[in-house]
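Sharing a structure below in structure tokens format, with a few things to ask.
One chain of protein is taken out of this complex; the other chains stay put.
Up next is subunit A:
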Amino acid sequence: MSAVAATAAEKAVPTFYVKDEHDHAEGSSTMLGFWIYLMSDCLIFAILFAVYGVLGTNYAAGPAPKDLFDLSLVAVNTTMLLLSSITYGFAMLTMEKNRVAATQAWLAVTGLFGLAFLSIELYEFVHMIHEGATPQRSGFLSAFFTLVGTHGLHVTFGIVWLVTLMMQVGQRGLIAANRRRLMCLSMFWHFLDVVWIGVFTFVYLMGMLR
């Protein structure tokens, strides 16, 4: 409506954009932006799943899923990630109640479950490589290590992020910016759990069925 009040000189030059930008609260679009990042990450995993789907049966006379996978170990691993998801949920609930110490404690528990998941996964990798099932062995193993390794790398960075946020919360408390960061990590962490559902179903369970 400022155009109506504008002087004649200004009227001569038409403007084709909104001059008065309305206010956005700081970080108001962060959640949507982060969600879109997660969707792009989802596409990366979709491509890796497609690669595994195409190469997953090319054993090159090497070991097959049945010779390598230990489902009870994968079940323990899945439990660790699921537990870390619920403890992160508890961290978010205590955060909404403004209880700093409890939030920090739940975040620490989440980090420990994440570390347990990573340790079990690395143990599995080392065990496989020790048996000669290296990424170079066959198309199946290349695709397996790429897909599961990328997920593990995401969890690793998630833990780094978690520790960083714990330090920030320790220094500044649960200020608005830290709450926003914690909510972003919450989405990231739960998203990794969703990807893991795909991994244990598509790679481990269906691999054992072949």
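Of note:
Here is the rule we go by: a contact is a pair of C-beta atoms (placed from the backbone, for glycine too) under 8 Å apart; a residue touches a chain by one contact, two chains touch by 3 or more; residues count from 1.
One rule holds for everything that comes next: contacts and distances are computed from a predicted model.
Not every chain of the complex appears here, and the one that does not is recorded in UniProt as "Cytochrome bo(3) ubiquinol oxidase subunit 4", selected from "Cell shape-determining protein MreC", "Cytochrome bo(3) ubiquinol oxidase subunit 4", "Aspartate carbamoyltransferase" or "Sugar ABC transporter substrate-binding protein".
From the options A:89, A:135 or A:149, the residue with contact to the unseen chain in the full assembly is A:89.
On the side of subunit A, touch with the chain left out of the figure occurs at residues 24-25, 28, 31-32, 35-36, 39, 42-43, 46-47, 49-51, 53-54, 71-72, 74-75, 78-79, 82, 85-86, 89-90, 92-93, 96, 183, 187, 190-191, 193-194, 197-198, 200-202, 205-206, 208-210.
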